[in-house]
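One protein chain omitted, others in place.
Moving on, here comes chain A:
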Amino acid sequence: MIDIQNLTYTYPNRAEPALNQLTFKIEKGEWVAVIGHNGSGKSTLAKLLTGLLTTETGQIKINDLIINEENIFEIRNLVGMVFQNPDNQFVGATVEDDVAFGLENRQIERPEMKTRVKEALGRVGMLEFAKREPAHLSGGQKQRVALASALVIEPQVLILDEATAMLDPKGRREMIDLVRALKIELGAELTVISITHDIDEAAHADRVIVINDGQLIEKGQPAQVFNNAAKLIELGLNVPFAEQLKAKLAQRGVKVPQTYETTDGMVNWLWQSISKQ
(Lines give C-alpha, C1' and ligand atoms only; values in the text may rest on other atoms or scores of the structure.)
Protein backbone atom coordinates (compact mmCIF):
# COMPACT_ATOMS: atom_id res chain seq x y z
CA MET A 1 0.00 0.00 0.00
CA ILE A 2 2.88 2.32 0.79
CA ASP A 3 5.73 1.74 -1.57
CA ILE A 4 9.03 3.51 -0.98
CA GLN A 5 11.59 3.21 -3.75
CA ASN A 6 15.19 4.41 -3.55
CA LEU A 7 14.19 7.34 -1.39
CA THR A 8 17.02 9.79 -0.92
CA TYR A 9 16.73 13.20 0.66
CA THR A 10 19.42 15.74 1.37
CA TYR A 11 18.59 18.90 3.30
CA PRO A 12 19.73 22.10 1.60
CA ASN A 13 23.24 23.15 2.69
CA ARG A 14 24.07 19.65 3.91
CA ALA A 15 26.62 17.37 2.36
CA GLU A 16 25.34 14.10 3.86
CA PRO A 17 21.91 12.86 2.81
CA ALA A 18 19.41 12.49 5.67
CA LEU A 19 17.93 9.46 3.93
CA ASN A 20 19.94 7.28 1.62
CA GLN A 21 18.45 4.84 -0.90
CA LEU A 22 15.64 3.75 1.35
CA THR A 23 13.45 1.02 -0.13
CA PHE A 24 10.65 -0.83 1.60
CA LYS A 25 6.96 -1.58 1.45
CA ILE A 26 4.24 -1.29 4.02
CA GLU A 27 1.15 -3.41 3.56
CA LYS A 28 -2.37 -2.18 4.09
CA GLY A 29 -3.43 -2.44 7.73
CA GLU A 30 0.04 -3.05 9.05
CA TRP A 31 1.48 -1.43 12.17
CA VAL A 32 5.08 -0.57 11.46
CA ALA A 33 7.49 0.90 13.97
CA VAL A 34 10.46 2.84 12.65
CA ILE A 35 13.31 3.04 15.14
CA GLY A 36 16.73 4.63 15.00
CA HIS A 37 18.89 6.93 17.09
CA ASN A 38 18.63 10.73 17.01
CA GLY A 39 19.41 12.14 13.60
CA SER A 40 19.01 8.81 11.85
CA GLY A 41 16.44 10.31 9.46
CA LYS A 42 13.23 9.02 11.03
CA SER A 43 11.48 12.36 11.16
CA THR A 44 12.62 13.22 7.67
CA LEU A 45 10.87 10.06 6.54
CA ALA A 46 7.66 11.17 8.28
CA LYS A 47 7.84 14.57 6.60
CA LEU A 48 8.37 12.96 3.20
CA LEU A 49 5.39 10.66 3.74
CA THR A 50 3.09 13.63 4.39
CA GLY A 51 4.52 15.75 1.62
CA LEU A 52 5.93 18.37 3.98
CA LEU A 53 9.20 17.66 2.19
CA THR A 54 9.48 16.51 -1.40
CA THR A 55 12.38 14.93 -3.18
CA GLU A 56 13.38 14.34 -6.76
CA THR A 57 15.37 11.21 -6.07
CA GLY A 58 13.32 8.13 -5.42
CA GLN A 59 9.62 8.04 -4.89
CA ILE A 60 6.88 7.25 -2.43
CA LYS A 61 3.60 5.79 -3.56
CA ILE A 62 0.56 5.64 -1.34
CA ASN A 63 -2.29 3.65 -2.90
CA ASP A 64 -0.60 3.99 -6.30
CA LEU A 65 -0.52 7.75 -5.86
CA ILE A 66 2.99 9.15 -6.19
CA ILE A 67 3.67 11.88 -3.67
CA ASN A 68 4.53 15.07 -5.51
CA GLU A 69 3.51 18.70 -5.42
CA GLU A 70 0.45 18.29 -7.64
CA ASN A 71 -1.43 15.70 -5.63
CA ILE A 72 -0.25 16.82 -2.21
CA PHE A 73 -3.78 17.56 -1.02
CA GLU A 74 -5.05 14.16 -2.11
CA ILE A 75 -2.20 12.61 -0.16
CA ARG A 76 -3.15 14.60 2.90
CA ASN A 77 -6.65 13.18 2.72
CA LEU A 78 -5.07 9.74 3.07
CA VAL A 79 -2.51 10.54 5.76
CA GLY A 80 -2.96 11.80 9.30
CA MET A 81 -0.06 12.66 11.53
CA VAL A 82 0.56 13.22 15.23
CA PHE A 83 3.70 15.22 16.01
CA GLN A 84 5.96 15.08 19.02
CA ASN A 85 5.24 18.33 20.83
CA PRO A 86 1.68 18.40 22.21
CA ASP A 87 1.61 22.20 22.41
CA ASN A 88 2.96 23.08 19.01
CA GLN A 89 0.37 21.18 17.02
CA PHE A 90 -2.65 22.50 18.86
CA VAL A 91 -4.19 24.97 16.39
CA GLY A 92 -7.62 25.53 17.87
CA ALA A 93 -8.50 27.55 20.92
CA THR A 94 -10.41 24.64 22.40
CA VAL A 95 -10.34 20.87 22.01
CA GLU A 96 -13.31 20.72 19.64
CA ASP A 97 -12.01 23.59 17.51
CA ASP A 98 -8.72 21.82 17.14
CA VAL A 99 -10.36 18.62 16.00
CA ALA A 100 -12.59 20.56 13.60
CA PHE A 101 -9.64 22.37 11.99
CA GLY A 102 -8.96 19.62 9.46
CA LEU A 103 -12.65 19.43 8.55
CA GLU A 104 -12.89 23.20 8.09
CA ASN A 105 -9.99 23.02 5.68
CA ARG A 106 -11.95 20.49 3.63
CA GLN A 107 -15.07 22.66 3.62
CA ILE A 108 -17.19 20.05 5.35
CA GLU A 109 -20.69 21.28 6.19
CA ARG A 110 -21.31 22.24 9.80
CA PRO A 111 -23.81 19.52 10.85
CA GLU A 112 -21.51 16.80 9.55
CA MET A 113 -18.54 18.45 11.27
CA LYS A 114 -20.40 18.33 14.57
CA THR A 115 -21.02 14.60 14.40
CA ARG A 116 -17.53 13.78 13.17
CA VAL A 117 -15.83 15.87 15.85
CA LYS A 118 -17.94 14.16 18.49
CA GLU A 119 -17.15 10.73 17.10
CA ALA A 120 -13.41 11.41 16.93
CA LEU A 121 -13.31 12.76 20.48
CA GLY A 122 -15.31 9.79 21.70
CA ARG A 123 -12.78 7.46 20.11
CA VAL A 124 -9.91 8.91 22.12
CA GLY A 125 -11.98 9.30 25.29
CA MET A 126 -11.86 13.10 25.33
CA LEU A 127 -15.51 13.91 24.71
CA GLU A 128 -16.03 15.47 28.13
CA PHE A 129 -13.09 17.79 27.48
CA ALA A 130 -14.54 19.18 24.23
CA LYS A 131 -14.86 22.75 25.49
CA ARG A 132 -11.52 22.82 27.33
CA GLU A 133 -8.57 24.92 26.33
CA PRO A 134 -5.10 23.44 25.72
CA ALA A 135 -3.65 25.29 28.72
CA HIS A 136 -5.91 23.24 30.99
CA LEU A 137 -4.93 19.83 29.59
CA SER A 138 -2.07 17.52 30.45
CA GLY A 139 0.47 16.53 27.83
CA GLY A 140 -1.12 13.11 27.41
CA GLN A 141 -4.56 14.63 26.95
CA LYS A 142 -3.22 17.07 24.35
CA GLN A 143 -1.70 14.18 22.43
CA ARG A 144 -5.04 12.37 22.52
CA VAL A 145 -6.65 15.46 21.05
CA ALA A 146 -3.94 15.51 18.39
CA LEU A 147 -4.79 11.88 17.67
CA ALA A 148 -8.48 12.77 17.34
CA SER A 149 -7.56 15.65 15.02
CA ALA A 150 -5.64 13.25 12.83
CA LEU A 151 -8.39 10.61 12.88
CA VAL A 152 -11.27 12.97 12.17
CA ILE A 153 -10.40 13.16 8.47
CA GLU A 154 -10.59 9.36 8.38
CA PRO A 155 -7.08 8.75 7.11
CA GLN A 156 -5.93 5.39 5.83
CA VAL A 157 -2.45 5.95 7.17
CA LEU A 158 -1.71 7.28 10.65
CA ILE A 159 1.82 8.48 11.28
CA LEU A 160 2.97 8.94 14.87
CA ASP A 161 6.14 11.01 14.76
CA GLU A 162 7.55 10.36 18.24
CA ALA A 163 4.08 11.11 19.54
CA THR A 164 4.86 9.70 22.98
CA ALA A 165 8.34 11.18 23.36
CA MET A 166 7.28 14.14 25.53
CA LEU A 167 4.85 12.25 27.75
CA ASP A 168 5.28 10.76 31.19
CA PRO A 169 5.25 6.94 31.46
CA LYS A 170 1.53 6.88 32.28
CA GLY A 171 0.58 9.13 29.34
CA ARG A 172 2.83 7.08 27.10
CA ARG A 173 1.21 3.79 28.10
CA GLU A 174 -2.28 5.25 27.67
CA MET A 175 -1.40 6.56 24.23
CA ILE A 176 -0.02 3.20 23.09
CA ASP A 177 -3.06 1.37 24.49
CA LEU A 178 -5.29 3.82 22.65
CA VAL A 179 -3.55 3.28 19.33
CA ARG A 180 -3.69 -0.46 19.93
CA ALA A 181 -7.44 -0.34 20.61
CA LEU A 182 -7.92 1.76 17.49
CA LYS A 183 -5.92 -0.69 15.45
CA ILE A 184 -8.10 -3.56 16.69
CA GLU A 185 -11.27 -1.59 15.97
CA LEU A 186 -10.32 -0.37 12.51
CA GLY A 187 -8.27 -3.41 11.52
CA ALA A 188 -7.11 -3.27 7.93
CA GLU A 189 -8.69 0.15 7.44
CA LEU A 190 -5.85 1.84 9.28
CA THR A 191 -2.15 1.52 8.63
CA VAL A 192 -0.03 2.82 11.49
CA ILE A 193 3.53 4.02 11.08
CA SER A 194 4.98 4.89 14.45
CA ILE A 195 8.32 6.57 14.54
CA THR A 196 9.68 6.15 17.99
CA HIS A 197 12.42 5.84 20.55
CA ASP A 198 10.13 3.94 22.82
CA ILE A 199 10.93 0.28 22.63
CA ASP A 200 7.68 -0.89 24.20
CA GLU A 201 5.80 0.98 21.51
CA ALA A 202 7.92 -0.75 18.89
CA ALA A 203 7.37 -4.14 20.52
CA HIS A 204 3.62 -3.77 19.91
CA ALA A 205 4.10 -3.29 16.17
CA ASP A 206 3.62 -5.93 13.49
CA ARG A 207 6.93 -5.05 11.98
CA VAL A 208 9.99 -3.05 13.01
CA ILE A 209 12.23 -1.13 10.67
CA VAL A 210 15.62 -0.01 11.92
CA ILE A 211 17.17 3.03 10.30
CA ASN A 212 20.72 4.16 10.92
CA ASP A 213 22.25 7.24 9.28
CA GLY A 214 19.49 7.32 6.71
CA GLN A 215 19.89 3.72 5.70
CA LEU A 216 17.71 0.75 6.33
CA ILE A 217 19.59 -1.65 8.60
CA GLU A 218 17.02 -4.23 9.41
CA LYS A 219 13.37 -5.02 9.02
CA GLY A 220 11.24 -7.77 10.38
CA GLN A 221 8.92 -8.81 13.15
CA PRO A 222 9.77 -7.43 16.62
CA ALA A 223 10.81 -10.91 17.75
CA GLN A 224 13.26 -11.16 14.89
CA VAL A 225 14.69 -7.64 15.25
CA PHE A 226 14.98 -7.60 19.02
CA ASN A 227 16.55 -11.02 19.08
CA ASN A 228 19.60 -9.34 17.66
CA ALA A 229 20.00 -7.29 20.83
CA ALA A 230 23.76 -6.84 20.62
CA LYS A 231 23.52 -5.16 17.25
CA LEU A 232 20.80 -2.79 18.41
CA ILE A 233 22.83 -1.75 21.43
CA GLU A 234 25.76 -1.14 19.12
CA LEU A 235 23.55 1.22 17.09
CA GLY A 236 22.76 3.16 20.24
CA LEU A 237 19.23 1.82 20.63
CA ASN A 238 17.45 0.40 23.59
CA VAL A 239 16.23 -3.17 23.70
CA PRO A 240 13.10 -4.40 25.47
CA PHE A 241 13.29 -5.10 29.18
CA ALA A 242 13.23 -8.88 28.71
CA GLU A 243 16.25 -8.67 26.43
CA GLN A 244 18.11 -6.51 28.94
CA LEU A 245 17.34 -9.08 31.62
CA LYS A 246 18.59 -11.87 29.40
CA ALA A 247 21.84 -10.03 28.76
CA LYS A 248 22.39 -9.42 32.48
CA LEU A 249 21.63 -13.07 33.31
CA ALA A 250 23.96 -14.28 30.59
CA GLN A 251 26.70 -12.09 32.11
CA ARG A 252 26.25 -14.02 35.37
CA GLY A 253 26.59 -17.30 33.57
CA VAL A 254 22.91 -18.28 33.48
CA LYS A 255 21.89 -20.18 30.37
CA VAL A 256 19.13 -18.06 28.80
CA PRO A 257 16.79 -18.90 25.90
CA GLN A 258 18.18 -17.96 22.50
CA THR A 259 14.81 -16.92 21.10
CA TYR A 260 13.14 -13.55 21.62
CA GLU A 261 10.86 -13.42 24.65
CA THR A 262 8.32 -10.85 25.74
CA THR A 263 8.20 -9.86 29.41
CA ASP A 264 5.49 -12.49 29.97
CA GLY A 265 7.54 -15.07 28.11
CA MET A 266 10.53 -14.30 30.30
CA VAL A 267 8.38 -14.68 33.43
CA ASN A 268 7.24 -18.11 32.22
CA TRP A 269 10.75 -19.15 31.42
CA LEU A 270 11.96 -18.08 34.88
CA TRP A 271 9.15 -20.05 36.55
CA GLN A 272 10.01 -23.12 34.53
CA SER A 273 13.75 -22.96 35.11
CA ILE A 274 13.28 -22.41 38.85
CA SER A 275 10.77 -25.25 39.26
CA LYS A 276 13.09 -27.62 37.41
CA GLN A 277 15.81 -27.12 40.00
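By our rule, a residue touches a chain if its C-beta (ideal position, glycine included) is under 8 Å from a C-beta of that chain, and two chains touch if they have at least 3 such contacts; residues count from 1.
Keep in mind that, in the parts below, contacts and distances are computed from a predicted model.
Novice: Which protein name, taken from UniProt, belongs to the chain you can't see among "Energy-coupling factor transporter transmembrane protein EcfT", "Na(+)/H(+) antiporter subunit C", "Protocatechuate 3,4-dioxygenase subunit alpha" or "NAD(P)H-quinone oxidoreductase subunit F"?
Specialist: "Energy-coupling factor transporter transmembrane protein EcfT"
Novice: If I consider the whole complex, including the chain that's not displayed, which of A:Glu16, A:Glu109 or A:Asp264 touches that chain?
Specialist: Within the whole complex, the residue contacting the unshown chain is A:Glu109.
Novice: Going by the contact rule already stated, which one of A:Gln89, A:Gln141 or A:Asn227 would touch the omitted chain in the full complex?
Specialist: A:Gln89
Novice: Using the document's definition of touch, tell me which of A:Tyr11, A:Phe73 or A:Trp271 contacts the absent chain.
Specialist: Counting the whole complex, the residue in contact with the absent chain is A:Phe73.
Novice: Which listed residue, A:Ala18, A:Val32, A:Val117 or A:Leu232, touches the chain dropped from view?
Specialist: Only one of A:Ala18, A:Val32, A:Val117 or A:Leu232 touches the chain omitted from view, namely A:Val117.
Novice: On chain A, where is the contact patch with the chain that was removed from view?
Specialist: Against the missing chain, chain A presents residues 47, 50, 52, 73, 76-77, 79-81, 83, 85, 87-94, 96-97, 100-110, 113-114, 117, 131, 133-135, 146, 149-150, 153.
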